[in-house]
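A single protein chain has been removed from this complex, and every other one stays in its place.
For chain A:
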């Protein structure tokens, strides 16, 4: 049995009197895809941001391969809900910038690697476009390529399709699914329940900063769901039922 690539130990985050995360424990094995679901304000994004090191933790630790992480140390990559592409740079330049500045790659090598990363998300032909000339789905795929190019050990997706319409959502989810199939270790926060169910090796349900249940999707989305999880999922299931019956 291999060691976990990511260990979250008794992670706590408080802002003033508000407890955002309460003693979260989570071990992620290499190649796992962890789906993180739960109601708004349950701490899903905070969990990812604490793992990334973007939000300060009040207690506990986050380790990647046994080492405490810092933002930008290459251990963790993050894909944001709002893409956060730099608007004045082309898709290729967005991907290549960190390769040049951090990896110290010569410009030509960085551009070549950027093109390879863009090809991997199906955008090999659009490297010369600025973000404004790309659809939302394409922008998010550029953001994924930008993160991939730095080859992080763990990828974090913070509601990667929440800003996209259903059609564009599909193309982004397909990319994430391909990455998971290729063995990329990832944590995905999403409200796309069907996607999470099919993608994840395990699903974590958060509520009020506590892990209510962490289980394989078949269990969590099935008969073994905790009552709180079941009531949360009911609204989603109702919608699916409506679509099926219509």
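By our rule, a residue touches a chain if its C-beta (ideal position, glycine included) is under 8 Å from a C-beta of that chain, and two chains touch if they have at least 3 such contacts; residues count from 1.
Going forward, contacts and distances are computed from a predicted model.
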item	value
Omitted chain (choose from "Amino acid ABC transporter permease", "Cytochrome b561 bacterial/Ni-hydrogenase domain-containing protein", "Sigma-70 family RNA polymerase sigma factor" or "Ferredoxin-NADP reductase") - UniProt protein name	"Amino acid ABC transporter permease"
Chain not shown: contacting residue from A:9, A:23 or A:130	A:130
Contacting the left-out chain in the complete assembly, out of A:98, A:111, A:164 or A:187	A:98
Identified contact with the non-displayed chain, of A:58, A:84 or A:135	A:84
On chain A, residues whose C-beta touches the chain left out of the figure	52, 54, 71-74, 76-78, 80, 82, 84-88, 97-98, 101-102, 129-133, 143, 146-147, 150
